[in-house]
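Missing here: one protein chain of the complex. Every other protein chain is in place.
For reference, chains read A, B and C in written order, and residue numbers begin at 1 within each chain.
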Amino acid sequence: MLAYVGRRVLLAVFTVWAISVLSFAIIQLPPGDYVTSYIAQMASSGSVVTEEEAQNLRIQYGLGQPIYVQYLKWMKLVVRGDFGQSMEWKRPVIEVIGDRLWLTVVISVAALILTWVLALPIGIYSAVRQYSPGDYLATFVGFIGLAVPNFLLALVLLYLGFVLFNAHIGGLFTPELQDAPWSAARAWDLAKHLPIPALILGLAGTAQQVRIMRANLLDELRKPYVVTARSKGLSELRVILKYPVRMALNPFASTIGYTLPYIVSGSIIVSLVLGLPTVGPLLLKALIAQDMFLAGTIVLLLGVMTVIGTLLSDILLVWIDPRIRIEET
Amino acid sequence: MDARIFVASQWQLMWWRFRKHKVALVSAVVVIGFYTIVLGADFLAYADPDASEAQRSLMPPQRVHFFDGGRFAPYVHGVKGVRDPQTFKRVYRPDPSRKVPIRFFAEGAPYHFLGVFPATRHLIGVDGGGDAAQAIFLLGTDVQGRDLWSRLMYGTRISLTIGLFGVTLSLILGVFLGGLSGFYGGVTDTLIQRTIEILRSIPTIPLWMGLAAAMPREWTILQVYFAITIIISLLGWTELARVVRGRFLAMREEDFVVSARLVGCTRTRTIFVHMVPSFMSHIIAATTLALPAMIVSETALSFLGLGLRPPAISWGVLLQQAQNVQTVAISPWLMLPAVPVIVVVMAFNFLGDGLRDAADPYGH
Amino acid sequence: MTTRWSRLTAVLVVGFLSGAVAVGALAQSAGKTSLVGKLEGPEVVTDAGKAPKAFKEAPQLAALVKAGKLPPVAERIGQDPLVIKPLKEIGKYGGTWRAGFTGPADFWNGFRCCSGPDHLMFWDYTGDKAVPNLARGLEMQDGGRAWLVRLRRGMKWSDGKPFTSDDFVFWFEDIYRNKDLNPTPSAAMAINGKQGVIEKVDTYTVRFKFLEPYYMFPDVLAGSTDLAGQWGAYKSMGGFAPAHYLKQFHPRYVGEAELDKKAKDAKFDSWVRLFVYKNDWALNPDLPVLSAWKTATPINTPTWTLERNPYSVFVDTAGNQLPYIDKVVLTLAENLEVLNLRAIAGEYDYASRHVDLGKLPVFLENQAKGNYKVYLDPGDYCDLIIKFNLNYDADPELGKWFNTADFRRALSLGIDRDQINETFWLGTGTPGSVVPVDSNKYNPGPQYRKLWSTLDIKKANEMLDKIGLAKKDAQGYRMRADGKGRLRIEIMTLGGQFVQYTQISEMIREQWKKIGIDLQVQEVERSLALKRTAANEQQLAAWNNDGSEHLFTFPQHVFPFELAAVATSGPHWVKWFHSAGEQGKEPEPRMKELMEKWKKAFGVPEKERIQLGKDIWRIAAEEVYIIGVVGQGPAAMGVRVVKNNMGNIPSRMYNSPDAKTPGISRPATFYYK
Partner (left out) sequence: MATEPLLSVRNLKTYFAQDEGTVRAVDGVSFDMAQGVTLGIVGESGCGKSITARSILRIVDRPGKILEGEIHFRRPPKNGGMPQTVDLARLDPNGSEMRAIRGAEIALIFQEPMSSFSPVHTIGNQIIEAILLHQPVTRREARAQTIEILRRVGVSSPEERVDQLSNQLSGGLRQRAMIAMALSCKPTLLIADEPTTALDVTTQTQILELMRQLQREDGMAIMLITHDLGVIAEMATDVAVMYLGRVVEQAPVDAIFHDPKHPYTRALLTSIPRIRSRTRERLTPIAGAVPHPYDRPAGCPFHPRCANFMPGKCDREAPALRPVADHHAVSCFLYE
């Protein structure tokens, strides 16, 4: 068991490193650098920046060095837990990200939970009643979420929220609590703002999960141990819930890892539309402004999050499926 | 054992099982329907998708009257539009006295059917639909007064082909790498699996954004179009690879493969004559399930302003232009392009499910 | 076919929805709408006699005074208050002004609303006349070669330290002339390319000295130039700076080692970055300022808050220290739709920046619900211009045509401006050439509005045929003269701006088909636009010329003036212009003439300058270096959404970046009824 976890952790570390390289590369891909986009920004808002000023800035920001040098420079900071300065925000990256990372996690997890709450019953039902109208209906509902372009859905909900309920527009907090320190009131306020984004995000993931659950369960339902269970005289419901569902959950658990990045990606778009203070909009801005440390850090952190997610789901899997435990130990 | 018979009987079984999945059958029809639109976009579109006209800006969908005096003769009323000086909205009032008959197979803008045969006939049209009063707008118009229906037709063409290209590409990647991974196992396997894991641990959006942002923006629409496809598929192959690998691992041990190797078939022969056909069905299913993802990705990229840009027309572009408050508030019909997206994505999903269930060897 | 049905049903559904839109009686109306009111605004009382003798202050400040934490209001304001006559009435203290901003790049947002403005001179509400502002007076000496700036006695920085001539000298010697802080001398500090100097006369008097007459100087101080107060500090400009505070970050007053340590501690690579940061009005809450409000929580946080400056020198005619409103809170909006929707929902008390003209109907629809009123502030400039790159040499054939006046004129005649006005300005704009509004003092005359700027396909075609573009291909597009196939022109546009350049260009593309011109629209992202203009790769570009109504302080959209541009008329000519002919290429005669006139204008008395201004516009309109399409519209910051309980709100204000609108309406005098 321990050996197994250890191995997984090692792998995770390697993956994280690979991601750090990749994420830095991604940031470097677009042409030009922060100064370019800064000047462009200036120019389009009517102020003039001269060539000399541009050169000054480049030197000050340490741009123009070869990429690997910049990467190493960044890594040196990262290992010290300091992710460098955001060029656009002129603050330490960590401060700029601040709560946003946690809010992203909160939203993603909320969405994940919602996904399961929806997907499990739907999946079970449509597996047990395969090809029944109910099966179709359930799957249909599940797929709606997948099919509806979530950015449009988000905007429509935002507008309807205003028209019908006079809801506060966007964000995760009411203005008063926007930058209040964390408190019960603020947490509750957050909770109240969560459902809509969570729903929009959750819906997208649900279809996938429904499908997985349905497929797994269909396989399990054909296994002899189900007959054994029946032959004991257990009620059908009990039979299904205790045995095949229990089994079908294993592969299900192992999908957390793959669902997480999916949801996080989704959260970027949805946050953008709903104006949520998550890392999503920040990342988009940073990429456009070519604020490399900020963008790089965000991608890195998101990557790490998902790696951890995968790791957890693997360990969870080992934990809930005794067979693996036995094989692995 | 002879591969051909093996496959044949398996296809047979598949078809039996597939038929059971009624919705999948319907979906198949829907999908085919959409791809006929792809082929016949310019025939189905009755107007130039770029022709703008201020006097019909933001015209709501017209009501089609199917019967004229009892007999079937569809027509729409001519409309008169002005801007209301109080609300600043453009308002259109149908003029009951003026009927604009809808003609089937009417003469219209010339085009090349399937890109080859020069043609001028369109499915529907009006006599000399030049001015605002003498034209039909089944789905209304956008801000520039361009006919939404026609734009939708052309958008469908682009978006669906993108999906297809993308899937084909990632299919090739997926089968190849997944195959290697599954068949040889060992180092190859670990290597490829790690790559997949890493690719999957990065939230796709930033990956897209990076790649898309890296594309030379001076590229023509066509170049961008292909680049986008490649980007999307570069990230899309992992899922397929996983499926293929899984099948390979399962296959490897099965009697017929073992025997095939015992009787001394070469590796490639074993793979392509014996193994690949035996799970072709799965690949097809997986592919079908990958397609909607592609389509959604295209719209998402356009939304982020990283995908196709106007004046190109795609579902993504159309939705992106509908992505604003005034559309939701005063011109909701501009959100209609979401409908085909939803329909086609769902169709593909059901189709894929049907295929997968059918391909499933345990299927009863 | 299933899909067809799904669509038809959708059609019906939506058809039903839109039924709501399609009803309502229609009054055919021409002419201006009720949303555009009469131009009005507060005024500065320059007559010292009329100044109030006793002062009142905001309750919370009074409390501080009582607590002994703050000197009495009279001391804080000093002997020479800056008296402003509110537009309508004397206001009440209190309240928070809620607005939105889009991030650190949106600093203009705060400068425009809250800086006071803190220029030495500033425009009166007509945007036409420069009147004393922070400066008590401005005196021309030596035939315009020297300008004497009289400061207000006893006036203080926001930290209570006196504001004196030393602050000018410090800025000039240690910031402006420090190569690390400012590598390039500013054109604003020079006349005819010759740099001027600042010298201290006494504590409250400074002199700007130049080698040649600089009659423009008052306007330069008033406009958004490099001498326009602390907003320019982020690029080391401004004309003055809080010496007593900034010295601690300047190598000339602190040891290298100590300064480097300071920089390191603040996580800056160099003292320069530290200094620039400390001298940034929007970023550094500790920076002493002269503006009405001062930054409390900086722009690089989710909410940019500004608080009243207790030492504000602004007072109303009743002696109340301004501003009336306690606090300005700008909350970060992750995207423009959210920002607009919040404005629609009435979550902002006052919004005009980022407000989208396309949403006007939605705003009007919700006026009652959101308890606000919508005003339109049309600009005096052109909201949409098309620049020809007159130096385009990547394709000589194209370059040749861009430099052919009749080609440019024909293209201009090929544009159906009414269509564009109706579609994108909802009919609120004025079609026409690049010249500013008729009432502008540099406007050459009404006839120039229409010159080469009306739809005339026939004439356009004739002209194009005549200049040698008669040959057309099968699709009816004109062929290049060099036989290299179709004449294809590319226009570069930016997305996500106040004006929808891409969509408009698409419309023009359609219109130009009628004159056989094949236009390719190419939307690019900002940095790329910059790269392409710099690399001289741009052919045509769509932009606006806001600011050009102040021809001499904001010229970059009248002739090739700046290199770092998202739309250029010719980089080689820019170089030529700034290097006094040493670099770049010499412009064609009429452009040269235009440039000469512009340079000359700074050194001549106003009457002459106005004449030169008219000449410049005349040339611009005749030569059509830049096509004007639709102007004097509210597209850029012209849609104003103001809560009904806000007082002293002009029914129309002068809308221009050079006047820092709404700064020109003195937001310090706004208040909550």
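The working rule: a residue touches a chain if its C-beta (ideal position, glycine included) is under 8 Å from a C-beta of that chain, and two chains touch if they have at least 3 such contacts.
Everything quoted here is computed from the prediction, not taken from an experiment.
Of the candidate positions A:120, A:141, A:163 or A:234, contact with the unshown chain belongs to A:234.
In the complete complex, the residue from A:57, A:247 or A:305 that touches the missing chain is A:247. Residues of chain A that touch the chain left out of view are 223-225, 227-236, 242-243, 246-247, 250, 320-323, 326.
By definition in this document, only the chains that are shown with their structure count from here on.
Set against the Cα centre of chain B, the chain with the most distant centre is C.
Averaged C-alpha coordinates give centres for chain A and chain B that are 26 Å from one another. Put simply, the C-alpha centre of chain A and that of chain C have 40 angstrom between them.
Annotation for chain A: residues touching 2 or more other chains are 31, 155, 159, 272-273, 288. Counting partner chains per residue, chain C has residues 337, 341, 344, 525, 528 touching two or more of them.
Taken together, the chain C residues at the contact with chain B in this complex read 1-4, 6-7, 10-11, 14-15, 17-19, 21-24, 26-29, 33, 337, 340-341, 344, 356, 358-362, 364-365, 418-420, 422-424, 426-427, 495-496, 502-503, 506-507, 509-510, 521-525, 528, 532, 537. Against chain B, in their complex, chain A makes its touches with residues 11, 14-15, 18-19, 22-23, 25-27, 29-31, 131, 136, 139-140, 143-144, 146-149, 151-152, 155-156, 159, 207, 211, 215, 218-219, 222, 257-258, 261-262, 264-265, 268-269, 272-273, 280, 283-284, 287-288, 295, 298-299, 302-303, 306-307, 310. Residue ranges of chain B in contact with chain A, taken from their complex: 20-23, 194, 197-198, 200-207, 209-211, 213-214, 216, 292, 296, 299-300, 303-304, 319, 322-325, 328-329, 335, 338, 341-343, 345-346, 349-350, 353, 356-357, 360, 362, 364.
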